[in-house]
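Worksheet for the structure shown next.
A single protein chain has been omitted from the complex, and every remaining protein chain is retained in its original position.
Entry: subunit A
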């Protein structure tokens, strides 16, 4: 239903280079999403959110990110355009929404935040009402009260927080976030199984503590493809066309990465710059800016070069509106 975008860089990026200027920026994706066809509603027009961390730590401001959300369509929000021109950040989460679950309200806009942790979701938990109470029972009171909205995504965030040793900690490691993410997915699978839900869920989750990033492209199925998720890395992401045509290109002037972007759809049409994350893989951006691509090995895992892995069906994702191209 939604489109999301993550940026992490060694230096801060002006938000407009991600949100408004590129030819297939997340705002353009909101009305020209090419990898999803929602047969019910063609556009991601149910609000959006952007969350970012400060470039320079300020004791008074603290470590937690700032979040700006709106229920108006992203392309119509003049405040978003203004803010994007004036804000720079080394770590950005952005999300445009097309509601499937939960009402249209500011509380239901991603990303969600708790302390230093920021979270967003692209996908949907199948027959969530069947497992909602089971999920809530798992949560300690403190985390139960974190939830303000009424979406499956936010309850998944709460479940994730409950998997952390201390959700209010000052620092986390990427391995701790990884572990909590895997446990969250495992629990959701378990709840679904217990509740007799046989339809697969689409679980593209993204989480960050402001330093490391963990994102999943996951579906609880061996035969279906998950909702799309791409990434790009390099040393510089700059507009290469004159006159502001929005044609951005990633350059590689070093072995190491200065910029890593993860998105539901590529921001540009430069084929060599973007790679699709394989279904049922987790992508991790470490503290040292290394990208890890880790298979999520459970009963739904099929190795990508296995002939079975080639034939994952996109019908589910297409039907749910997370994939567009016909076979």
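Simple rule for what comes next: contacts are C-beta pairs under 8 Å (C-beta built on N, C-alpha and C of every residue); 3 or more make two chains touch, one makes a residue touch a chain; residues count from 1.
Here is the rule we use: contacts and distances are computed from a predicted model.
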| said: I notice the complex is incomplete. Of the names "N-acetyltransferase domain-containing protein", "Anaphase-promoting complex subunit 2", "Mo25-like" or "Zn-dependent exopeptidase", which is the UniProt protein name for the chain that's not shown? | reply: "Zn-dependent exopeptidase"
| request: Using the definition of touch stated at the top, determine which of A:168, A:290 or A:311 touches the missing chain. | output: A:290
| field | Positions on subunit A where the hidden chain makes contact | value | 23, 32-35, 42, 233-234, 240-241, 245, 247, 249, 251-256, 265-266, 268-272, 274-276, 278, 284, 286, 288, 290-295, 303-305, 307, 324-326
